[in-house]
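Omission of a single protein chain aside, the complex is shown with its protein chains in their original locations.
Which chain is which? They are A, B and C, in the order written, and residues in each are numbered from 1.
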Amino acid sequence: MPKTVDFSVSDLGTCSVRSPLAFSTTAGDAIANYARNEDTILYRAPSGEEGMLEKAGPREMIYFNPAHVHAGIITCGGLCPGLNDVIRAVVRSLWNRYGVQRISGIRYGYKGFLPEHGLSIKNLDPDIVDDIHKIGGSILGSSRGGGERTSDIVDAIERMNLNMLFAIGGDGTQKGALAIADEVERRRLKVAVVGIPKTIDNDLLFVDRSFGFETAVEKASEAVTAAHAEAHSSMNGVGLVKLMGRDSGFIAVHTALATHEVNFLLIPEVRFKLEGKKGLLAQLEKRLERRNHAVIVVAEGAGQDLIVSDPSAVDASGNKRLADIGAWLRDSINSHFKARGVEVNLKYIDPSYMIRSAPACPTDSVYCERLGNNAVHAAMAGKTRVLIGVVNNEFVHLPTGLVVSRRNKVDPEGSLYRDALDATGQPVELYDSQEVDSAR
Amino acid sequence: MPKTVDFSVSDLGTCSVRSPLAFSTTAGDAIANYARNEDTILYRAPSGEEGMLEKAGPREMIYFNPAHVHAGIITCGGLCPGLNDVIRAVVRSLWNRYGVQRISGIRYGYKGFLPEHGLSIKNLDPDIVDDIHKIGGSILGSSRGGGERTSDIVDAIERMNLNMLFAIGGDGTQKGALAIADEVERRRLKVAVVGIPKTIDNDLLFVDRSFGFETAVEKASEAVTAAHAEAHSSMNGVGLVKLMGRDSGFIAVHTALATHEVNFLLIPEVRFKLEGKKGLLAQLEKRLERRNHAVIVVAEGAGQDLIVSDPSAVDASGNKRLADIGAWLRDSINSHFKARGVEVNLKYIDPSYMIRSAPACPTDSVYCERLGNNAVHAAMAGKTRVLIGVVNNEFVHLPTGLVVSRRNKVDPEGSLYRDALDATGQPVELYDSQEVDSAR
Amino acid sequence: MPKTVDFSVSDLGTCSVRSPLAFSTTAGDAIANYARNEDTILYRAPSGEEGMLEKAGPREMIYFNPAHVHAGIITCGGLCPGLNDVIRAVVRSLWNRYGVQRISGIRYGYKGFLPEHGLSIKNLDPDIVDDIHKIGGSILGSSRGGGERTSDIVDAIERMNLNMLFAIGGDGTQKGALAIADEVERRRLKVAVVGIPKTIDNDLLFVDRSFGFETAVEKASEAVTAAHAEAHSSMNGVGLVKLMGRDSGFIAVHTALATHEVNFLLIPEVRFKLEGKKGLLAQLEKRLERRNHAVIVVAEGAGQDLIVSDPSAVDASGNKRLADIGAWLRDSINSHFKARGVEVNLKYIDPSYMIRSAPACPTDSVYCERLGNNAVHAAMAGKTRVLIGVVNNEFVHLPTGLVVSRRNKVDPEGSLYRDALDATGQPVELYDSQEVDSAR
Partner (left out) sequence: MPKTVDFSVSDLGTCSVRSPLAFSTTAGDAIANYARNEDTILYRAPSGEEGMLEKAGPREMIYFNPAHVHAGIITCGGLCPGLNDVIRAVVRSLWNRYGVQRISGIRYGYKGFLPEHGLSIKNLDPDIVDDIHKIGGSILGSSRGGGERTSDIVDAIERMNLNMLFAIGGDGTQKGALAIADEVERRRLKVAVVGIPKTIDNDLLFVDRSFGFETAVEKASEAVTAAHAEAHSSMNGVGLVKLMGRDSGFIAVHTALATHEVNFLLIPEVRFKLEGKKGLLAQLEKRLERRNHAVIVVAEGAGQDLIVSDPSAVDASGNKRLADIGAWLRDSINSHFKARGVEVNLKYIDPSYMIRSAPACPTDSVYCERLGNNAVHAAMAGKTRVLIGVVNNEFVHLPTGLVVSRRNKVDPEGSLYRDALDATGQPVELYDSQEVDSAR
């Protein structure tokens, strides 16, 4: 039995302003329609939870008078392809569609709101954002942290007289946005806080896809193609590529499927061992004997259990930290074959920064454009504590509080991972069940 | 009330061979599972029809003994990015996963089966297909027609002793495949006929997405970016790009959203007029006065009603044919402004062949790989008269007979087209309602 | 015996201002040196002419006081990859290196100077040009003509109080620049006129290479690769690509060498015939019989002698014009094979606008950066009537008057074309000598 979830979203109050957009309210007249709050779709998440989601889109009656609106935009956390596309879409939709002409980009994420950074603002208009989608990174700059300084941030929002804040960022950012929305309510301000979820790992539970993901797979595929060329051109060539994916291996899995050139795929969701007859090293040996070369893709969060027992994964202060599985694998493989007197030529590639900073590919650009437009529609209609997402190809409003910290993962028993096994040809298990059990 | 549709698929008979794939049959053991015929999902099509769809995937018990299988592959119709990826996935899945070692590519589509072409065959194995995904086109070659010669084709299938045929192609191809499957049944042959639907226009009703579509949008975006640079760098510059889309404007709409640089988007699903106060020419004039440049994207099937009244659109024998809307628009715009003594610099780009023949982008490569793998799983399990498709992110079996000739279209009242209007900023109607009515 | 040419260049007068650049004047101190007017290189042109060329580069003593300088930049004629790179380099060198802070981009070429266009100016600074090299076209806009209105232009230059004009354009542009420099001298103004020659065809006699050429070959190669995929995937597939090259076939020749996929290469410098045993049609027939597909690349200026005799190449008023060799070849080949009852699948691609408007590839970007820097050094030193060029890998000053209208051509007896013949495998002659003679 699926568990029913209440996905209803908050708003600032009654919408009494007629939208300047000239959409239709009549179905069947072949003219694009306004969206209504009553338009919902039934959604069932991979977690089994289900509920009715409100469709995103422009409302006929909106909350804010565009002439009075001052909008703010921030980008937070690590880079992700498409940040500039989203900024561009928000600015253009506000300006060109609604006529909003006061748009402030807050520089370097939440920190840009903080007094010690002197409230760093960049005025935005359609001319400034015209070509930014061709450039990677964020024209606003980004940073981690700062979002926990709710009171300072809302002070700045009050001083700036912002009516809406578009927060583009991951979990921490959206948690910050939630706290800001709460504080805003406490102070009886009228500020719509709308989030656009950013996670290059594509691991948000209630969202089909996060922006930048397809670009990440595209750029990751270039790294794997390079690793394959290196491996294929050497005697016992091994190409090892570390990809992003702290908790979920979606980038790695899609890259393996996209390139068709990966022989071993290691993700956080699936255990593996180095040693033992079924372990990675033994399987790699077999592969090299048979084919002379191999390509390994490892997500950064994979195999953490293997390294935790390694004292080198403990830092000077004795704290555990996310160990560098890429370097560890490189060294382990090299040692293993050296001990056996077998020459392997391992080439290790870590393309993470080149992936994160790439401009969005067209597939992602389409998505970013639509995310930005629908975020503006939501804010103009006074929606708040809301994230814009896509489920079953429909853009929807998701309550921020529900979505934050709910992670999606690659299902080791699902069809995606099974298709990846077909593509890599690797054994279904890279460990000996007995050994693993005893090790626990 | 949605109309219920029976989506159940045919097969050749009982599966009594154990699959050589070592998947699990136990849920919860963290090992990838076989798919079962009982695994279905509820699907509701944009048409409102709904039904239960059988999930694709490897079956534990299969119909064919891999050691005896001889498989055939054909690619038909116009080029589409990803053809080689699908061929590669089918060959590798058959050979590496199931151990099938007799795989014949029939050259130049159905014509390759016909006696007058001397049964043109290319033996396929993993080495041959290793790098073909980096190359556009089809290594088997393709052609239009020939599929109606059912008897000749099945003669060839019998002579070759094929057990399965993978037909990669559009409507005509799948109709041919259906007829072949019928004839095969009549002759009591045991040949599984599995289709992989190909339509670069992405307009198949019961399928979320067709392969090659994202690549098409990517390459189309390059053409639009070129048109934009040309338009933007000239006084009264107009960039006009004709894109594919006979009956549906999905490529044009996505390209407009991807590039954020299109000012007028013309698709088959939405009427427009040249003349009149709201017509394209008047709106283009306004745009040029205000912004000095404009980019127009037109799908090849758009505005056909406008040209039909033009006698030049009738060929020598008096038959109607699909008029060249791109060239017609180019000439119409040039004449219009010339008559007004306004210099416009119109640059017309028709990138169709450069789009069709591109290698697949990674997003499409992922999809092609999975389509190919699942087509092999279906054929090995004796499924026939079946197409492989994706709905709600799940790979499924679709009965060929149901899907053929059912077209999906851009809904002018839906959110996709509405977001495109946001992106282009064009008026919701490019015609004066009264005029259009009277013209009818 | 080579003819000696006097390549000395003009200047505005004595240089009495010390350059703010901190280069060295001492050889051997491992610090980058100023260039001196005495530094020359001996150059022998393909035409056999030879002379001493003055090296470009920053002078220790310059003519203008940077604090007083107002610089103007124009881009004229058709688009060419790298225009924005050159603009960017000029602006950054003026601003960052010399401290010049009044830089005006004149919009839409010489026309931007004319009173009827209202003197359309765009102020330029490093921020504005920061990312323009990632975008094709010209941020200043471009147009043809206007350069003959010398008096009006110099009026505008006087009114604007410009001290230097950077003219980026082809022959017409540089002729205009020469006339402007003459008029400037007549009026005793102190305006340095420095040209950066632009010809995507790479056909300037005294210059090794023109900017944008390598990008043009890169983009043209994409079109040829598409044509090859189309041709290779069809029965009797013929891919026909028309490339730029009115008088010289450098783009076509390099593209044939780059792709290794061209079977017939037709350029203005080498005669060919359609008919006859050695003619293109007969050779194409042979190729199709043997290999089933063929790729033809034709430069736009090729085969004009063949079409001139065709009345359709004469326009309504009876004037000759450059005939469309691409469309003519397409039709001729189709008719030829139709008459023989042979089905050929010809795909015709004209990628010209997509080539011209591409952003510069890195090889061209390096070149544009250096052209722009050296143009600024020249203007600051009061050089005028001068073009910046490269010979034997050295940047030099060329007197504008000498270079204009001197065209370089592919030598049919030289090693470049011979290597292209090796690459295409086409016969050394595509006509029957007797027939050609009699036809004359």
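The definition used in the following text is that a contact is a pair of C-beta atoms (placed from the backbone, for glycine too) under 8 Å apart; a residue touches a chain by one contact, two chains touch by 3 or more.
All of these numbers come straight from a predicted model, not from anything done at the bench.
Remark: the omitted chain is touched by one listed residue; of A:A32, A:L53, A:I349 or A:M380 this is A:I349. Among the residues A:E222, A:D247, A:D331 or A:D411, only A:E222 touches the chain that is left out of the figure.
Residue in contact with the omitted chain (choice from B:K134, B:R159 or B:K286): B:K134. Residue positions on chain B in contact with the hidden chain: 131, 134-135, in rising order. One chain of the complex is left out; on chain A, the residues touching it are 79, 108, 111, 135-138, 141-143, 222-223, 225-230, 232-235, 347-349, 351, 353-354, 356-358.
In the full complex, the hidden chain is touched by chain C at residues 22-24, 27-33, 35, 55-58, 85, 88-89, 92-93, 96-97, 133, 208, 214, 217-218, 221, 254-255, 257-260, 270-271, 361-363, 365-366, 369-370, 373-374, 392-395, 412-415, 417-419, 421-423, 425, 427-429.
Keep in mind that, in the parts below, only the chains that are shown with their structure count from here on.
Looking at chain A and chain B, the chains in contact with each of them are C. For this pair, chain B with chain C, the centres built from the Cα atoms lie 40 Å apart. With centres taken as mean Cα positions, chain C sits 44 Å from chain A.
In chain B, no residue touches two or more other chains.
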